[in-house]
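Heads up, one of the protein chains got dropped from this complex, but the rest are sitting where they should.
All chains are identified by letter, namely A and B, in their written order; residue positions are counted from 1 within each chain.
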Amino acid sequence: MNTDKKTIIVFSGDLDKVMAAMIIARGAAAMGNDVTLFFTFWGLNVLRKEKSPPVKKGILAAMFGWMMPQGANRTTLSKLHMGGMGTAMMRLVMKSKNVPTLQEMVQEAQDLGVKFIACTMSMDVMGITKEELIEGIDFAGVAGYLGEADEANVNLFI
Amino acid sequence: MNTDKKTIIVFSGDLDKVMAAMIIARGAAAMGNDVTLFFTFWGLNVLRKEKSPPVKKGILAAMFGWMMPQGANRTTLSKLHMGGMGTAMMRLVMKSKNVPTLQEMVQEAQDLGVKFIACTMSMDVMGITKEELIEGIDFAGVAGYLGEADEANVNLFI
Partner (left out) sequence: MNTDKKTIIVFSGDLDKVMAAMIIARGAAAMGNDVTLFFTFWGLNVLRKEKSPPVKKGILAAMFGWMMPQGANRTTLSKLHMGGMGTAMMRLVMKSKNVPTLQEMVQEAQDLGVKFIACTMSMDVMGITKEELIEGIDFAGVAGYLGEADEANVNLFI
């Protein structure tokens, strides 16, 4: 057990929660930690390309894909969304405070060497294919997550 | 400190979140880990029998019992529930992908030796009695949880 590794399961796809995950991940990586983010369920939406390539899908998978936010820029607040107004206010405040956007945070985390893993079981259930996700992602199931978590001293579920 | 034990606090009673807890618990148990699930607050609903025995309750306890989902099969998604349509779609997709139902996952986890603990304080506040919960459950408070967590190397709150 060392204190140099952290893992976070990014289950949520909410702007505020994913932002928290990214701030912790960037902070730990900047301090020299190995950091692994395991994206599952709604969290996968953060990794979707804004313009996804044409992928042939069944009707249920297509419906899920259409109903869920496509990419970091389309995520919304878990509270005070208020039909979009609260989320827009939050983005405005962040901009005025020079806080990076969620999309920029994702890029920065990748640049700092944070490891992004997409949960293959969730991808299968939600009908999301590798081509629809941004570059630089690894793919694994629960065994892969547990292997990473066993090497870390801080493991969070967000 | 060993790497052979995991604990998860199952606070949420949402289908998607409890499913995530069960997938991690089953995976870790299958890899030879001791796993303890501590069910509290809304998570207790997952453990309720679908047909509960007649239990005499005060009016507030009865109302809470009536308003909360009774058992794993009545849980709903935390997002995209859409009056039941999104949750039904998710159950349909899971079935088509041969993913076990949440109720089956609970049974499999118990068969794999995962330890289920119901939070006695939450049971008291929500007016849930032992007779209303499925078989094979232990009962403990926060001290019991902390004792388990101190022996584990991965502790999640879901």
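Following the convention adopted for this analysis, contacts are C-beta pairs under 8 Å (C-beta built on N, C-alpha and C of every residue); 3 or more make two chains touch, one makes a residue touch a chain.
Since we're looking at a predicted model, the values are computed, not measured.
Taking the complete complex into account, residues 1, 9, 11, 13, 40-42, 60-61, 63-64, 67-68, 121, 124-127, 141-143, 145-146, 149-150, 155-157 of subunit B touch the chain not shown.
Residues touching the missing chain, restricted to subunit A, are 1, 3, 16-17, 20, 23-24, 26-28, 31, 33, 79-80, 86, 89-90, 92-94, 96-97, 99, 153-158 (touch as defined at the top).
Criterion: only the chains that are shown with their structure count from here on.
For this pair, subunit A with subunit B, the centres built from the Cα atoms lie 25 Å apart.
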